[in-house]
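All protein chains but one are shown at their positions in the complex.
Chain lettering (A and B) follows the sequence in which the chains are written, and residue indices restart at 1 in each chain.
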Amino acid sequence: MRPYRANIKRRPAPRGDFSMTILKRYLPAAALLALALVAWWWIASLEAVDDLLVASPGEVLGAFGDDHELLLEQSWVTLQEVLLGLAIAVVAGVGAAVAMHLVSPLRDAAYPLLVASQAIPIFVLAPLFVLAFGFGIGPKLAMVALICFFPVTVAMLSGLDSVDRELLRLTRSLGASRLRVLRLVELPASLPQLFSGLRIAATVSVIGAVFGEVAGADAGLGRLIFLGNNQLQTPRVYAGVVILTVMAVGLFALVALLERLAVPWKRQGGTI
Amino acid sequence: MQTKLEAPLTEPLSLDRQATVALTGAGRSYRSRAGEVEALRGVDLELGPGELVGVVGPSGCGKSTLLELVCGLQQPDAGEIVVAGEHAAGARLENCAYMPQRDLLLPWRSALDNAALALQCAGIPRARARLRARPLFERFGLAQFERARPAELSGGMRQRVAFLRTLLPRRPVLLLDEPFASLDSITRAEMQEWLAAALRDEPRTTLLVTHDVEEALYLADRVVVMSARPGRIVAELTVPFERPRPRPRNETVTDPEFARLRRAALEALAQ
Partner (left out) sequence: MTRLARIALPTLVLTALALGVGACGEKKDDLAPESAEKFVLMLDFFPNADHAGIYAAQAKGYFEDVGLDVEIRQPPDPAAPIKQVAAGQVDLAISYEPEVLQARDRDVRIVSIGALVREPLTSIQSLPSADIKTPADLAGKTVGTAGIPYQSAYLQTVLDKARVNPDKVKERNVGFNLASSLLAKKVDATLGGFWNYEGVQLQQEGRDPQIIKIQDAGVPTYNELVFVANADALDREGGRLRAFLGAMSRGTLALERNPDTGIDALLKANKDLDPKLQRESVKVTLPLLLPAKGRPYGYQDPREWDAFVSWMRENRLVKTITTAESALTNDLLPGEGPGK
């Protein structure tokens, strides 16, 4: 391949002091977070609020210190469930979307069912999954996969549908078969939308894992929180919730990063 | 199909491989919300091998429908269309290269890969398609932009890449649908000169649809004027200049003969 040397006029990126840019971007969020922490501290310190009900930020920090081994262990269990469940949802979701896109009658049949499936309360499904997949990681994966399947499929389908009709006509006039059009044009074109769906899936995936664990687990953050709640170990419960939040945010960031790598043209403002 | 694409790109398409296009009494109607809409009526048009015919007409007169009928994306409701001796839509499609109004370049592909797309659609693997596209880029002075993404290119540059994409499959008939409509007048003038030169190097039987009378007269051997819907041919003007034009564009378009033709065309349009 020829090395890349081109006389292309690029739009100059806004440059300033890099650290100042970071600061400016995250300052409002940090300030809001600090405000929330202060409010939390104040509420927890009130006489009327029993300290078994609301743990103060200090106590939660203490729980991180005292229980760090336990928290780490359980977090790892839940993280595995989340990642694997997400992977399953992505593979299944993309596959389903492509199938529905290619086969119209399938889409007409499956789409309403897909929407309806989201209405079923999760806690009804949890025991059913245990029945179907036994004990172990199976039902948790099923839970995560189910929660994440919908946003991924809908987003991917939307992305596939959004390809310019004229472009499809052009490729057809160039002699491309249905599958070739899918591979060369529709799949890459749908990536931005897919990542949109992935961002949602990433954030709700954690909830799925927790629900799956509450329905019966030997380990995991969901179980830890449930049991901690049951034993009035409020700081530990909060610590678990904090970790879950961080996990969700982290996954979101990971997806955003993957998007930058896989869909670089989005930043440059190209549309199709 | 494959044999047509094997011709080496360093040589232009030979004249005997250039095709004729003939429409006889072609008509086309749509069903729309307003009822039955007649887009084209009784179109008689012939293109000899290597001829460039410009089609001008008001908006909605069916110019784009005309192109789609010729290349086989649509079938006429009345009359006959023959391209390179073929009647069937599929065969017409294989002989035509259609360039739509928008460049439709894929933002995730480089300029070279966008042009190569034309061959990849036909099943040629990417590496070989690139190999074929590269000489074309060199020949038309776009070699330095091979790796650029569409977002980095100007409007005129993108149209050029789209045009190369249209040329690559080496189909004998070229159908251009208002290719320069989205460009500013200065760029448009540049592009017209570029296109004239390109067609000199890669002659094709060409049907050029445009709303710009001057553009049609500058580029074509003949200019056909269409009426408002239902589209019919109301006038045909022969452009007496050689193709490619011997003089630069600004001299050509200020020639009194050119002005006379323009007046005639505008009068025909006004009817």
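Quick note on the criterion: a contact is a pair of C-beta atoms (placed from the backbone, for glycine too) under 8 Å apart; a residue touches a chain by one contact, two chains touch by 3 or more.
Since this is a predicted model, take the numbers as computed values, not measurements.
Here the chain not displayed is in touch, across the complete complex, with A. Of A:55, A:122, A:215 or A:251, it is A:215 that touches the chain left out of the display. The hidden chain makes contact, of the residues A:95, A:112 or A:127, with A:127.
For chain A, the list of residues touching the undisplayed chain reads 50, 52-53, 70, 73-74, 80, 83-84, 87, 90, 123, 126-127, 130-131, 135-137, 139, 215-218, 223-224, 226-233, 236, 258, 261-262, 264.
Here, only the chains that are shown with their structure count from here on.
Residues of chain A touching chain B in their complex: 2, 4, 6-10, 164, 166-167, 169-176, 180-181, 184-185, 188-189, 191, 263-265, 268-272. Those residues of chain B lying in contact with chain A across their complex are 1, 71-73, 93-94, 96-98, 100, 102, 104, 106-108, 117-118, 120-123, 144-153, 169.
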